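Of the protein chains in this complex, one is absent; all others appear in place.
Just so it is clear, A, B, C and D label the chains in written order, and each chain counts residues from 1 on its own.
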Amino acid sequence: MQFFFDHFFELTITGLALGSIYALVALGYTMVYGVLQLINFAHSEVFMYGTFSVVWVFYLFGAGADQSTGSLIGLLVASMIVAMVVSGGVALLLERVAYRPLLKKNSPKLVALISAIGASFALAEAMGLRDRIAGFLGLEGTLTKYVAGARDNRSLPTTITPDPLFKIGDYNVTTVDLLVIVMALLMMFALDRFVRRSRLGRGMRAVAQDPSSAALMGVNSTRVYQVTFLLGGLMAGVAATLYMIRIGTTRFDAGFILGVKAFTAAVLGGIGNLRGALVGGLVLGVAENWGSAIIGTEWKDVVAFVLLVVILLFRPTGLLGESLGKARA
Amino acid sequence: MSAASSTRPKAKGKVPKPPKAVIIAIAVVFFYALPLLHLPIISTPDSDFAGVLFTMAIYVIVALGLNVVVGYAGLLDLGYVGFYAVGAYTVAMLTSAHGSLPFLVVLPIAVVVAMISGVILGAPTLRVRGDYLAIVTLGFGEIIRLAATNSDWLGGARGVSKIPAPPSIPPNKADGTVTDPLFEIPHIKWDGIIPSIDDETKTRFLKFGVLDAAPYYWMALTVVLVVLIADVLIKNSRVGRAWEATREDEDAAEIMGVPTFRYKLLAFAMGAFVGGLAGALFATRQSFVNPQSFALLLSILFVAAVVVGGQGNRWGVIIGASLVVYLPERFREFADFRVLFFGLALMLLAIFRPEGILPAGRTRRAKAVEEELIAVEEGSDTDGAEAEVKPSA
Amino acid sequence: MPELIKDTPSEAPAPTPGAPILEVDNVTLKFGGVTALDGVSFDIKQGEILGLIGPNGAGKTTCFNVMTGVYKPTSGEARFLGSSLAGRKRFEITRLGIARTFQNIRLFRTMTALENVMVGVDAHSTTGVLRALFRTPRQRKEQAYAEKRAHELLELVGIEHRAHEFAASLPYGDQRRLEIARALATEPKLLCLDEPAAGFNPAEKVKLLELIRKVRDSGYTVLVIEHDMRLVMGVTDRIVVLEFGRKIAEGTPAEIRDNPAVIAAYLGVEDDDDAA
Amino acid sequence: MLLEVEDLSVNYGPIEAIRNINFTVEEGSVATLIGANGAGKSTTLKTISGLLKTRTGRVVFDGKDITNMAPYVRVKLGISQSPEGRGIFPGMTVRENLDMGAYVRTDRKTPAYQEDVDRALTLFPRLEERIDQIAGTMSGGEQQMLAIGRALMARPRLILLDEPSMGLAPKLIQQIFSIITEINNQGTTVLLVEQNAAQALKRADTAHVLSTGEITQSGTGAELAGDASIQEAYLGGAV
Partner (left out) sequence: GSDDKDTASSGSDTSSSAECKPATIAFFGPKTGDAANLGLNIVGGVKVAVDKFNAEHPDCKVTTKDFDSQGDPEKATPLAAQVINDKSIIGVVGPTFSGESDATGPAFAEAGLVTVSSSATNPDLTTNGWKTFHRILGNDATQSPAAAKYIKDNLKSKKAFVVDDASEYGKGIADGVAKDLGDLVVGTDTVQVKQTDFGPTVTKIKASGADALWYGGYYAEAGLLAKQLRAAGWKGYFVSGDGSNDPGFVEAAGKAAAKDARLTCPCGAATPEFTADYEKANPGKKPGTYSAEGFDAATILLDGIGEGKSTRSDLLDYVNAYDKPGLTKQLKFDDKGEVAEVVIYAFKVDDAGEIVLDTEIK
């Protein structure tokens, strides 16, 4: 306990940074759930592909151990854009391949969940077998760097050292903490505005509530689904970049646990609710850190899930409640 | 499917009873004999077939239990492995880690403990709406696993070993010496397509040893049959209808006099009961449990088995569960690519057979309608009390 | 396994003819700023058909929801056969003997018509898991009875020929009939119909009217919300009129027809041939 | 001809809901479909608006074959529907629902748009009172008003009304039919499905009787209203 009070600010701020990443990934779950009432199980892989694209951009530009600050920022911006494109692309691919055929047939939601689980396995394994796949295509030689250690950790070749910026309590907030939290807030704000204000945003809410009525209003549901997945993917791309800045290492199954956490965050905040995803992510991140400090790190996931259950008991639709469909503009 | 089948007119029921009974009997005997037959092509070439069959039977039990929760009551449970673990760990605790009770005494305790854990989980959380339940149950499964991992009392990450086998018949001597079996059953061997009796390999009837999984498989298969019959009986009753109504429209069901919460809890408890049963059998066969055997992915695999097979259709679910175990064992040569192919297969199945391999009663009911119409034309009568006795397909 | 589901229907005292079966006593219900019911009192007598009418949004459906336990009134209470419904679970109220249909159809869509009705019949059966498992004679009897009864009720509402079709695939009108059959299946003492004739053409309404009478004659008390005046005037014994959540009139059909307040609020001035 | 329906057949799985239906609707007219429950009236409307796929036949709107167009494209072309069961967006407010009706319009900021909102609200003052209420909590009749108001917001050329009078109080029913006449006078073509056959036939320029998926009779509204067999079957005898 003493430890917890002594390090309250440090635990809280690093928890917020962790939670920001949860929140950005949670957005993908929340968007798709909000519009389609589907748990997009494969979203974790959308995120994971983003993390790899960051690593590969670094490889591509031949980044080394010591990179000047200027070039590092350039690299990060470039890799963020690439990660957004890649994650967005994977998300669109998912929509096209794993979901649309089912939505067309109006299949039960659970079936879509299974399709998503299948897609998730396939995507993760494709990354984990990239050396073998490249081998089949005869590209192993040319891509060595990119396909090496397919089932192992891959790290950024550059170490990003966080610089202390200012003190809160006795914790030195670092550049990385600040960057992660601020980026997450910005993205969230932009997305929230888009969904609330834009015409397509209204279309999304309409499709969420009643797809056939929405069609009768002139809403192109296919487009809505695409945009939903795309936006989720873009956010996952940002999350992937921030994750690589913070953690610096990824592997083919890195999405799984993070995905579970992010999904928990989405539910915690009220699934389908964009602001809920943010709140849920931050609460979860902080709760994990506090729980680790107070009870012990081995129980942090237990703390997270118990928190979830308790919150759902008192607020059955999550902290902020309401689904995307029902959110008031 | 309840009413449609039970009211299905005699037009079909008139098919004389004996042949049907014979067909069922032959099928049952065939399934019991499977590990002895060493059928070419079907048997897994790279892993002991009886052992694989045992695992398949366990998954079938699990899937039948989960089908009650997911398929009948419509509650998405992503933490079903938790109950499986509770069953397995109860056995491990009481027979090895903290006691040395015999397996047959512990088995009923294990299923009851699992059922109680189902009620404990369900009572507060079943009021949570729809998909929220999915994540809550997922959390439950994880909590069980983490508790087992982090608690030394439960064996920690190292797990619990030396779980005893079920008692052999006749029983072995107290000092562990194996007594003679009642009789031995020879296996079949194949020379190309010509079968012959293999005098060298014999299974000792009802002797549970570590080398031959066949007796374990027979035990599990017997449990499968019992669970299956219970499933048929319950689904075709008012309880089954109440579940279905609750799944379709909870409010309307409530107003039609269905205490929905109790029925959901019942589904949860029964699912947990069956899950615990499977876990207990698993533990005694494996003689060893550790938390890794109860990972989150397993829950997901279970749900996949149910949905891919055809949620709500017990036969479909059985096929789904069997395939989930069998395919990766049968096609071991894909090695690294197994998971990739498994993922793709799940996706393709979902897309091309969204109703599952065997769809739930739905389409079959439509067929029942046609039969009904024919029957009505023929003026044959329905005799509910009679017709309900035969299990529906 | 313990008998988890043991729900023998609670016995309510047998109703006496002519006595009030249901009393709505000074019920007020507020939703935030909207007062949906404002001190409404009326009662339904054993064996009668009571009409509940009023303009759109007057609070009729809300009144139903209070009676069937969906909403808890802000103040006041509803009493069924003398005992208060406050605090009772919805399924208990059904078993006490109140059944209803929904204005927005709410069938069990992927169950067949027959099964939908059987769920209603089941309200009074006692089969639990153990009985089902052991196929007790009682269970078999109940099952056979449920089927027979469900067929009878489908016959009664005229959709027996669609018994094995999914509820979702029935046309709108038949879905309404199925709702009635399902409600009747719970063996209610009081049957509440929320706009049963919506979506029917006049000829069908006539048949419905006959059905409602038949139901009453078989001993049920009926409360019906309906906007079709021909039907309401034709079938009810008494009418209660709501407007803005308040009761503005109560009386025989003839009295109501000529009540100026009702005409102003609800009926409007009719064209002759539009008496629909 | 604004709308031509040729040889239309629609199935629900194996069930044939309508068979080889032919009819046309002239620009500026009011057409009506009447028929018993399950005759296929709603099916016909849903097929015209694109919610259902045809098995055979075509739908031609304003000379264009729209048979295989997605529903949202048809809305852009000017077909708007007030569906059976109302289909309001239960989680949106009344105002948002009205806005959704105008989803395909690009003039949201113009006075013309505001005028249309005002028109819907004047037609149904109840909606104005409850403009910020969540639509799902409205009463049945209120939702019906909203569904009609919303369909009008698209400024369609052809409006498909599926039982608009359902669930409305008698006073409002009269009003609904005057509204239909009024919007028709303003130039909108109306295809009306009604159980209230007497009223519908009175207003209809052309009328068709559907019976178990086929058109059995067609004529002007007045002709059919005077037909004895129709009176017998659909208008109901005296009570």
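Rule of thumb we're sticking to: contacts are C-beta pairs under 8 Å (C-beta built on N, C-alpha and C of every residue); 3 or more make two chains touch, one makes a residue touch a chain.
Here the structure is a predicted model, which means the values were calculated and not measured.
Participant: Can you list the shown chains that the hidden chain touches?
Facilitator: Counted over the whole complex, the chain not pictured touches A, B.
Participant: Which one touches the absent chain: B:Ala157, B:Ile197, B:Val226 or B:Leu348?
Facilitator: Of all options in B:Ala157, B:Ile197, B:Val226 or B:Leu348, contact with the hidden chain holds for B:Ala157.
Participant: I'm checking contacts with the chain that's been left out. Which of A:Arg151, A:Arg223 or A:Arg315 qualifies?
Facilitator: A:Arg151
Participant: Tell me where the left-out chain touches chain A, residue by residue.
Facilitator: Contact residues on chain A toward the absent chain are 3, 6-7, 10-11, 14-15, 18, 65, 149, 151-156, 159, 161-162, 246-249, 251, 253-254, 256-258, 288-289, 292-293, 296-298, 300-301.
Participant: Touching the missing chain, which residues of chain B?
Facilitator: 45-52, 54-55, 146, 149-150, 156-159, 161-162, 201, 209-213, 282, 285-288, 290, 292-293, 329, 332-333, 335-336, 338
Here, only the chains that are shown with their structure count from here on.
Participant: Could you state the distance in Å from the CA-based centre of chain A to that of chain C?
Facilitator: Here chain A and chain C have centroids separated by 49 Å.
Participant: Determine the centre-to-centre distance between chain C and chain D, using the mean Cα coordinates as centres, and give it in whole Å.
Facilitator: Centre-to-centre distance between chain C and chain D: 30 Å.
Participant: What are the residue numbers in chain C that touch two or more other chains?
Facilitator: There are none in chain C.
Participant: Two or more other chains touching the same residue: where does that happen in chain D?
Facilitator: none
Participant: Can you list the residues on chain B that touch chain C in the complex?
Facilitator: 2-4, 6-7, 115, 230, 233-234, 236-239, 241-242, 244-245, 248-249, 251-260, 262-263, 265-266, 269-270, 273, 362, 365, 368-369, 372, 382, 384-385, 388-389
Participant: Within their complex, state which residues of chain B touch chain A.
Facilitator: Chain B residues touching chain A: 70, 76, 124-125, 127-129, 131-132, 134-136, 138-140, 142-143, 146-147, 149-150, 296, 300, 303-304, 307-308, 311, 336-337, 339-340, 342-351, 354-356.
Participant: For chain C, which residues are in contact with chain B within the complex?
Facilitator: Going by the criterion above, the answer is residues 1, 4-5, 7, 68, 70, 89-91, 94-95, 99-100, 102, 106-112, 114-116, 118-120, 122-125, 127-129, 131-133, 135, 139-144, 146-148, 150, 163-166, 182-183, 185-186.
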